[in-house]
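Let's turn to subunit A:
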Amino acid sequence: MKSFAYVNAAGEKEAVAALGPERGRFLPLAGGMDLLALMKDYIAQPDRLVNVKGLDRAIARTPDGGLRIGAAVTLTQLAESAEARRMYPAMTDAAAEVGTPQIRNVGTVGGNINQRPRCWYFRNEEFPCLKKGGSTCYAVDGENQYHAIFGDGPCHIVHPSSLAVPSVALNAKFRVVGPTGERVVDAGEYFQMPDRNLFGETVLAPNELLTHVMLPPPGAARTATYEVRFKQSHDWPLAFASVALSMSGDTVRGARVVMGAVAPIPWRSPAAEAALTGKRLTEEAAMTAADAAVQGAKPMTLNSYKVQIARTAVKRAIMKAAGLKTV
Partner candidate 1 sequence: MTEPYASRHITLNHCSNLRHKGMYVTDTFASERQEIEPTAYWCLCTQKSFGPDGHPVSPGDCKSSRRCCEH
Partner candidate 2 sequence: MARRRKKLEAGSWKLEAGTQQQPPPAAQAAPPPAPQGPPRNWPPVADRTLIGKSIKRLDGPDKAQGKAKYTYDIIRPGMLYGRLLGSPHAHARIKGIDLSAAEKLAGVKAVLALKDPAGEGANGKAFYQGDEIAAVAATTEEIAEDAVRLIKVEYEPLQALATAAQAMSADAPAVFPKGNVSQQSLQQEGDVEAALKSAAHIVEGTYSTQVQTHTSLETHGGICEWEGEKLTAWVSTQAVHGARDGIAGSLKIPQTNVRVITDYMGGGFGSKLGFDYQVVVCARLAKLANAPVKLMLNRKEEHLVTGNRPSAYAKVRAGVDAKGKLVAFDAETWGTGGAGAGAAFRVPYPIYVFPSRRQRHRDAYTNAGPQRAFRAPGHPQASFITEVVLDELADKLRLDPLELRMRNVLSATDPSQEDPSRQWRKYFPMGAEKIGWSKRHPTGDPASGPIKRGMGCAGNTWGGAGSRATRANCQILPDGSVLARIGTQDIGTGTRTLVAIVAAETMGLPLTGVKAEIGDTNYPFAPGSGGSVTVASVSATMRIACENARDELFAKVAPALGVEPSALAAKDGRIQVKDAPSKGMTWREACKLLGVQPISADGAFGPGLSSTGTSGVQFADVEVDIETGVTRVKRIVCVQDCGTIMDKLTAESQVYGGIIMGLGFALYENRILDRNTARMVNPNMEWYLLPGMSDIPEIDITLVDQPDRGPVGLGEPPVISTAAAVANAVANAIGVRVRKLPLSPDAILQALNEERTGGTL
């Protein structure tokens, strides 16, 4: 890896001051689970790392009855938080499924949400792909079995974050600080499609930091995340889904259905949400919503099987939220 300078940021202000507007030159370092691997592979070659592990690493109740999760909270901390688990199982289940215990012990909430794509063309330095300033998305005619089944490109990554998907389903808000102060961004607006932002995956400017994930009060919502992965140890989901269902008795009053590992951003399905709204939670309703969720999927040459897996993930996430048997 290329040599770099190292700065310990005592607080948000110092951290932001140590970052700069140039993409990729100064990078925040939290758990390093993603960044160090990128650097070892010469995909990221920053001049300076800014240690932000010292930023807020608390999970706290907010006055409105929601939860405020510091970006430096580890995935283990989140997965094991009894309060978070009671309030937002969709979030804690997702956190508990990330990587391995070692990765969860070190990796952070902010790092998970902001990690770079796992696309193998992006990760291997021999492939000058679009995201690295090249002129080709190698996945289009290449090995796209794990790539996107939604979206129009030009880059066909799937978003890698496990927490991004329940964040969107739970209508989380992300607190972001930058040189001019702080702003709050809806999770649903935070992630950006490649046609809007090819070189990053979020609205975050190079000199901005994600500091907190704020979850609204859960109310009577039932939430769940269901992941389909091949290996049970240390593997990425083939597809997964997070759902948040606002209930009125047995009936769904409002639903948010979001799929992961199927598109360059967490992929919300208004059609599935509409299909659920006003329905009682049955396997049949879940199936109908799941079918609606994958309507309009545009699989690539090798990944049409992911449509079936995404459909199953949505169905089972809904059934899990409903307290029904998933298989």
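Heads up, the rule we're going with is that a residue touches a chain if its C-beta (ideal position, glycine included) is under 8 Å from a C-beta of that chain, and two chains touch if they have at least 3 such contacts; residues count from 1.
In picking the candidates, the idea was that all candidates are chains of the complex that A comes from, given by their letters.
Treat the numbers as computed from the prediction; the structure is a model and nothing was measured.
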Candidate from 1 or 2 that touches subunit A, complex-wide: 2
Residue ranges of subunit A touching candidate 2 (in the complex, touch as defined): 1-3, 42, 118, 120-121, 124-127, 138, 141-143, 145-146, 228-236, 238, 302-303, 305, 308-309, 312, 315, 327
